[in-house]
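With one protein chain removed, the remaining protein chains of the complex are shown where they sit.
This part shows chain A:
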Amino acid sequence: MLIRYLSQIGKYFLMLKEVFNKPTKWSVMKGLILKEIDDLIIDSLGIVAFISFFVGGVVSIQTALNLTNPLIPKYLIGFATRQSVILEFAPTFISVIMAGKMGSFITSSIGTMRVTEQIDALEVMGVNSLNYLVFPKIIALLLYPFVIGIAMFLGILGGWMAGVYGGFTSSVEFIQGLQSEFIPFHITYAFIKTIVFAMILATIPSFHGYYMKGGALEVGKASTVAFVWTSVVIILANYILTQLLLAK
């Protein structure tokens, strides 16, 4: 069992090496990157905006409902919303959701190409199929921090609207909380995590799609396995990066 996992990890890193080998012609690659930006980034904005806005609102309401002690200032609602959204919700929670959305899309599209011999066709023609298929996804996901930035903004906006219009806090108190004890490095930390998660989101589902064997049923199974492993690796990477970047 352990040997199987180690062999899969080794195969994953060999795949990464091959992704950067024998680059596809730039005139072709340019089109592929733009297509991936559309499929992976632009198409994700709607769901990310929706989830961020409402989860931000829920964080705000739940914080407010738990502040039963009158001595605790109301601005903590804004403070807690900011901290939750910036540190964990936007980079990590959204990435786990994206492991399902983007991840299953990547695995199933590459897996279907494998099943229908399209990858063999690329290889027979002399195309480095890994570079052709995976590299544009990695480049497109360099824009992933932009998605997470939107998630942060909308999460806090949702928190503010739920807090203020729900009658839990005033706008002034909420904004005071947002500004209170702000540590700029937390933004850096969140975006470092985001870049690492983007790399994970682009490559682990690609790995599961590229090396899958079988037919249509196996494409579905590979998508599920890819989601599970992408989520697991994101959660582990989150823990390791938090320990490295925030622990003193």
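Definition applied: contacts are C-beta pairs under 8 Å (C-beta built on N, C-alpha and C of every residue); 3 or more make two chains touch, one makes a residue touch a chain; residues count from 1.
To be clear about the criterion, contacts and distances are computed from a predicted model.
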item	value
Identity of the absent chain, which is to be given by its UniProt protein name, from "Imidazole glycerol phosphate synthase subunit HisH", "Branched-chain amino acid ABC transporter permease", "Sarcosine oxidase subunit delta" or "ATP-binding cassette domain-containing protein"	"ATP-binding cassette domain-containing protein"
Selected from A:Gln62, A:Thr112 or A:Thr242 as touching the chain missing from the view	A:Thr112
Residue in contact with the excluded chain [from A:Ile47, A:Leu67 or A:Val127]	A:Val127
Identified contact with the non-displayed chain, of A:Arg4, A:Lys25 or A:Lys248	A:Lys25
Missing-chain contacts mapped onto chain A	22, 24-25, 27-28, 35, 112-113, 116-118, 120-121, 123-127
